[in-house]
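Excluded from the complex is one protein chain; the other protein chains are retained at their positions.
This part shows subunit A:
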Amino acid sequence: MQQPPAAADVVIETRGLAKRYRGTLAVDGLDLRVPRGSVFGFLGPNGSGKTTTIRMLMGLIAPTAGSARVLGRPMPDAVRTVLPKVGALIEGPALYGFLSGRDNLLRYDAADPTADPRTRRARVGAALDRVGLTAAGGKKAKAYSLGMKQRLGLAAALLQPRELLVLDEPTNGLDPQGMREIRSLVRELAAEGTTVFLSSHLLDEIEQVCTHAAVMARGRLLTQGPVADLSAGTRGRLAVTTPDPADAARVLAGHGVTGLHTEAGRVTGDLPATDPPDLADLNAALVTAGVRVRAFGQERASLEDAFVALTGEGFDVAG
């Protein structure tokens, strides 16, 4: 699909990565390549093995077979040298309810042996500020809403400058405003050169922020590559809104449009794959034929279409 990038430009690389839980393969022969500097969307229905993969990448669980390299070093062997450069939010935030938000961050920072205790308070303050929690930093974490917990989890991932951020469903539980903020935060971090590995079930979110994406289903990798290539695989449909759908369908069919579908006041169809007609000519032809056109255009193929075409099962939980 795309040129395989040189090894130095790959922040995550797995070869035949597999994990077996009690006889069932949760992840099966995964070959994942995440280019440096990308915002990489990791998609898949629930139970497709995304979180298991992330856990293997973070050295929390050992693979049954295959290998994983993060920032060019093997995991889980190089955990202590790699992970200080990686910020992670895995399967939702986890906090000490009896500690304040600020104290939670102080504890996570203290757990990192490469974190300088002299700058700890300042870095914790900056991380709180970055996720908009400065005012709530002194409150006990058990009083936080889900969205605030999510933000605090993100703050923990941002305690140090990171080369790679692994964010598992980062907008879970956030209100629309919060989602927007997270998206802009992700873009900001990517602009600073941080590679962001983002798993999400919100396809339009991936589409809005990601440069690359991979799709998993039933433990296997279905596809990976630049987002534009993925959605280009599925073609958009032509849509005409008109009070004269029958006439419109006849004219469109005459110009080679196939798969016509007529509903009240609207006709959709697929443009021919080879030598498609100019849309302007098509519109002119409709008007010339006396079809009154209210709206005319090609609906962009969304990642969702690509996703459904690939997994063929929408978001049903894999059995």
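The definition used in the following text is that a residue touches a chain if its C-beta (ideal position, glycine included) is under 8 Å from a C-beta of that chain, and two chains touch if they have at least 3 such contacts; residues count from 1.
Here, contacts and distances are computed from a predicted model.
Visitor: I want to check something: the complex is missing a chain, and I'd like its UniProt protein name from "Membrane protein", "ABC-2 type transport system permease protein", "MmoB/DmpM family protein" or "Phosphoenolpyruvate carboxylase".
Guide: The record for the missing subunit names the protein "ABC-2 type transport system permease protein".
Visitor: Just to verify: which one of A:V11, A:V39 or A:V86 makes contact with the chain not shown?
Guide: Selected residue, touching the omitted chain: A:V86.
Visitor: Tell me which stretches of subunit A touch the chain missing from the display.
Guide: 55, 58-62, 79-80, 83-84, 86, 88, 90-92, 94-96, 98-99, 103, 106-117, 120, 153, 156
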